[in-house]
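The next block holds one structure in the form of structure tokens; read it before the comments.
Note that one protein chain of the assembly has been removed; the remaining protein chains are unaltered in position.
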Amino acid sequence: MPFIPHTAAETAAMLEATGARSLDDLFDEIPARLRSGPLTHVPEALTEHEIGRLMRERAAADGEFLTFVGAGAYEHHIPAAVWEIAGRGEFYTAYTPYQAEASQGTLQLLYEFQTMIASLVGLDVANASLYDGASALAEAVLMAVRLHGRSRRVLIPETVHPLYRQVVQTIVSAQAITLDLVPMDGAGTTDVGGLASRLAGAAGLVIPQPNFLGCLEDVHAMVAAARAAGVLAIGLVNPIACALIVPPGEWGPGCDIAVGEGQPLGAPLSSGGPYFGFMACRREHVRQMPGRIVGRTVDAAGHEAYTLTLQAREQHIRRSRATSNICTNQGLLVTAATVHMALLGPEGLRRVAAAAHANTAMLRARLEAIPGVRAAFPDTPFFHEVVLRLPVPVPEVLRALEAQGILGGCALGEFYPAFADSLLVCATETKTETDIAHYAHHLERIVTRRRLDPPCAYKDDNPRSP
Amino acid sequence: MPFIPHTAAETAAMLEATGARSLDDLFDEIPARLRSGPLTHVPEALTEHEIGRLMRERAAADGEFLTFVGAGAYEHHIPAAVWEIAGRGEFYTAYTPYQAEASQGTLQLLYEFQTMIASLVGLDVANASLYDGASALAEAVLMAVRLHGRSRRVLIPETVHPLYRQVVQTIVSAQAITLDLVPMDGAGTTDVGGLASRLAGAAGLVIPQPNFLGCLEDVHAMVAAARAAGVLAIGLVNPIACALIVPPGEWGPGCDIAVGEGQPLGAPLSSGGPYFGFMACRREHVRQMPGRIVGRTVDAAGHEAYTLTLQAREQHIRRSRATSNICTNQGLLVTAATVHMALLGPEGLRRVAAAAHANTAMLRARLEAIPGVRAAFPDTPFFHEVVLRLPVPVPEVLRALEAQGILGGCALGEFYPAFADSLLVCATETKTETDIAHYAHHLERIVTRRRLDPPCAYKDDNPRSP
Amino acid sequence: DPRVLIFERGAPGRVNAPQMPRPLAPPADIPSTLLRRAPLALPQVSELQVVRHYTRLSQRNFAIDTHFYPLGSCTMKYNPRAAHVAAQLPGFANRHPLAPESTGQGVLACLFELQEMLKDVTGMRAVSLTPMAGAQGEFAGVAMIRAYHAARNDLARDEILIPKAAHGTNPATAAMCGYRVREIDVRADGDIDLVALNAAIGPRTAGLMLTNPSTLGVFDRHIEDIAQRVHAAGGLLYYDGANLNAILGQVKPGDMGFDVVHLNLHKTFATPHGGGGPGAGPVGVGERLLPFLPVPMVGESGGRYYWITEKTRPQSIGRLSTFAGNVGVLLRAYVYARLVGREGMARIAHYAALNANYLLERLSRLGFEPAYPGRRAAHEFLLTLKGLKERTGVTALDVAKRLLDKGYHAPTIYFPLMVPECLLIEPTETESRDEIDGFVAAMAEILAEAETTPELLKAAPHTLPVRRVDEVRAARALDLVWKAHPASA
Partner (left out) sequence: DPRVLIFERGAPGRVNAPQMPRPLAPPADIPSTLLRRAPLALPQVSELQVVRHYTRLSQRNFAIDTHFYPLGSCTMKYNPRAAHVAAQLPGFANRHPLAPESTGQGVLACLFELQEMLKDVTGMRAVSLTPMAGAQGEFAGVAMIRAYHAARNDLARDEILIPKAAHGTNPATAAMCGYRVREIDVRADGDIDLVALNAAIGPRTAGLMLTNPSTLGVFDRHIEDIAQRVHAAGGLLYYDGANLNAILGQVKPGDMGFDVVHLNLHKTFATPHGGGGPGAGPVGVGERLLPFLPVPMVGESGGRYYWITEKTRPQSIGRLSTFAGNVGVLLRAYVYARLVGREGMARIAHYAALNANYLLERLSRLGFEPAYPGRRAAHEFLLTLKGLKERTGVTALDVAKRLLDKGYHAPTIYFPLMVPECLLIEPTETESRDEIDGFVAAMAEILAEAETTPELLKAAPHTLPVRRVDEVRAARALDLVWKAHPASA
């Protein structure tokens, strides 16, 4: 029996001990008419060999592509050691460290993680993770409303990832919180000029850096304006960017809360998850922070030891008055991220950021050289992701590139009608100059020859495997 | 610097402590004219991301095939847990357990391994591994000569794996040991009738079961004949077969030594290695057994503990009078094999053997149904591997099957000129009825249509990925 | 010593060259006011140091892979390694979430089939896999209840009923969805107090959240009656799937009358708990809540799989994660479900129940006191040490810590809050009788120690990497991030 060790003799002996006559007897408190018949949509059991083969076939069918898509999930090098460590049974099959003495490994690691995140974003304290970047932003919005105490209106720029905005809407809408959309200016950034009037009476302001379009916002001015208006500033950041660009704790007078998507720190793309959200804040806000938090303390012998702390914030103690309903978070991803950050160190993370940015700059330059292709925001500083306007329909371009083994970017039209002709492209440090030239070569062919042949004819005789 | 942690400051401070002025200074005892210039055939360093990508490309280029080749290396299901455990740093990066107290994990595992192997082959004791099946056979031949004491002639049937015979020849030839080839009869087995005369005055007799051709030898008679002649009997076995067919310890009066290739017990095919050889023997022969041996003893507190033992046999103590020069063996593969055998258990190993055999029987029946294809030894019992004679040139068939993603078997002509038209095929438990039908379908097409089209034309429009 | 923090290792300037691109000058195209100047206090250690540090830290954990872990309500059963290996296959792991459906037929097929299987075991009409943990599944469920009433313009319903024994996530979720929580008492036999329920139920009732079997380890025998009453009052029934392992393949929440259900795949479907996640909390719904399911879901048409999004689901409560939830976890659950198979689903509940009832019986005979005597254990059961504490001063916490010394992870303690000095014990079906018997022997020793040497228990644990941890100090003298000493800063 899969994963059930009992032999017939053991089953019989154990049943006898319980006084039940059969296994079904153990369910005799359930009204008989409710008992299920056989399942009809679960296939018969496979052996591990059979399911292994099926999964290898399906994974192979999904193939491997040269990916220039970012838009919230980024392909970075993940050292082999990261998942070799995170996959160790002692991390992989433990649970939330409720019994501190039997969980010092996970607890110390989480304390190290909190320290790393706090330093990365330049704030005082961090929690032990939330689900993902978007849900972390929702929690930050709720936290800002709690901290503010009087207003239930939060400003969210149009330049925030559209899917994040959807998630925040889903999560905060039931609590009568209003999300006030701050429009984008022509430079792909938030209109700071118009901000002051909106800030009045708001609880929080979300500030993305870089924003969804890769553009760098005037974060110093935005935080200063928020502070002046008594509004909590919530920095939404890419953790890799934080190694190179000024972190939320140092934007103007400093953000109150910083959140972001942890995926670039060691999580595989994996069709969207599992990733993890991170959150940090000023020390004085810690009791309104949601999620697990680990503290350093001592044991009965006076030696350093670690434990979950501030549990009075949490649902299992405070129930309907908790800071959040979150219980299980993304521990394993945090384990991977901690190992990942330790392996890369400050210099490694800086180099990754600089290389990713340089590669995207190169990609932009190569693609702009193609007739009709131009940067949407040519004068706006950006980080590792840019918007390009194309002279041919975006979906057609993407399909033609896909046939060459290239995922060419994120079509912006779905999210911003005014950018139906635009592609958001990203080249991380994983791309070589050859890869970028390869993309440029194919895009040029597609753009210049499109009137001659249907897209399928663009297929190269000898596609380069990524 | 790859894998070197020293910072410039540390290097300077450490150099100062040693009194050397530079790193090169540390080599000042080496005659200066011997010092190398730069290396010319080592490329510049790659990052882990770069080499990872290169290796993925190369591995992908080698592809995946539906494999019906056995001939000494067998595709079996390996539970995922096997290498997840064996790859744990504590096993993967330890060395030979010289410090018993700091190596109880490996030592206890090896003791368990020895117990499993001894039971599998039905003998008293086993060692902790040799390099592979062929070199283990060579060590068994040397061991038999040492045990016999008077003769340096060992009988080795023609039905022993031809590559094993080559390896044995390489290893024993310098010690003036003669390998006396025992011919094969028409049934694909060793001619037992002619054995008696050859046995007189020999030190050892090698008995393969199944033999290289998949045929089952009359092992009871062979061991009986050896025993009667005062010749040591060396059983050469497939460990999976041992779960189903009578083990060497019970052949006639019982073999003296048993060896074999451990690969079917959890080692991936991996183009030929690393695998491991196993060896077991009667208790009275243990002091002539080569290789590491683990014993159970007690610690200073009287508790059970494990340690390497009988080291007086080994090279690091006995030097030129050692039983073998072996030092490092195949510890990691043994770790995997121990976990593998524990996961499969007696019932699992039996089922694997029975399913592999049944699949090969099905394959044989399906292929024999193709006009012109026939079993070479239709009346000889076999285990999970059979010889088929083909009506078309074997290399051409294999090439045409390869184009369909099928590795069709081992061409016997290379090893046995009389079998130039023959293919040794094997279907382990990993093959489904569909796989077997797929093979039969393509072989039939190739055999029947070969005069119509060149081989490349046989390529199916929609080849089935294995 | 693994207790030295990773920040205290290493040396300024130490780098792992193979892990990083070659150095570049700071980008000239980013304004200097936007460049980071603050130091980045990440460790500067070698790859070997990292591997050694975290390998040794890992050894300071108890885990399913190392210890029996009968943590009640968490279903700490064996996590098959095959699932982990499959989910990490490059074709799955390297796929971008915004890659087109044409490049994801393999992963989408797995997700679609998982949806189908979960529909079957829950008795629901449709399933969305997107919630990233049980609590997010709960949120989705209650948000759908809210959306349902809103869609009917039935706006006066502002209360959710929740039994007192419920997980804290239930009331916290209801609050996050803007509901007032009314807690319902439980009777001495462990079932819901129907009188109290009747008194609470009414026109303000949006719904009832229920775990069945409950966190008390017993199956509420009046579930049909309860469902009928809630439905009659215009409310909906929410099934918290935390304990689904207890009834898998035996009884379906849909057949009990529930309108919406979440599952914890990291419990019932054996995906790893990972030291606290990632989980996955798919939600299933009956007819009435179909339009409101969170997106994305996976659809199938003519053998092709595709994402179902807000575009075709205008009434959806929306998205809960940036992309599609914890896909890697879902793949692991899929592998597990296929390995277990049709017959295996019902067997899980059978043997989870057998282990729990066997262990309950053996501990009862030792003298431990069941909180709900006379009831069948579901897949877990509740003991109360109230009597032991009165007699010896030994608390549930002391017993838990002493169990660690004996090589067993402690059960859940002090939950549910309403039962004093309680232990919630869930052995799961993947533990063998030998292991359970070993646990019984340890509990017998502890009981004897409690009578003879209670100070031994009060001071436990004695053999772990640390002695008993001072949690009060942790909360009072907050130390949440490491700061370099001035000398090393």
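Going by the order they are written in, the chains are A, B and C; count residues from 1 in each one.
We take it that a residue touches a chain if its C-beta (ideal position, glycine included) is under 8 Å from a C-beta of that chain, and two chains touch if they have at least 3 such contacts.
Nothing here was measured: the structure is a model prediction, and the numbers come from that model.
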**Prompt:** Since one chain is left out of the picture, which of the remaining chains does it touch in the full complex?
**Reply:** A, B, C
**Message:** For the chain left out of this view, which of C:7, C:78, C:415 or C:482 touches it?
**Reply:** C:78
**Asked** In the full complex, which of A:61, A:80, A:298 or A:420 touches the chain missing from this view?
**Response** A:80
**Message:** I need the residue numbers on subunit A that touch the omitted chain, in ascending order.
**Reply:** 1-10, 45-48, 56, 79-81, 84, 89-90
**Message:** Touching residues of subunit C against the unshown chain: what are they?
**Reply:** 1, 9-11, 14, 18, 45-49, 51-52, 55-56, 59, 64-67, 78, 80-82, 339, 407, 430-435
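Criterion: only the chains that are shown with their structure count from here on.
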**Message:** So with touch defined the way it is at the top, what topology do the chains form here? Options are line, ring, star, complete, other.
**Reply:** complete
**Fill in**
Between subunit A and subunit B, the Cα-mean centres are separated in Å by 46
**Distance from the mean Cα position of subunit C to that of subunit B, given in whole angstrom** = 45
**Sequence positions of subunit A contacting 2 or more other chains** = 47-48, 52, 56-57, 60, 77, 79, 87-89, 429
**Message:** If I count partner chains per residue in subunit C, which residues reach a count of at least 2?
**Reply:** 10, 13-14, 19-22, 45, 47, 51, 55, 80, 82, 84-86, 90
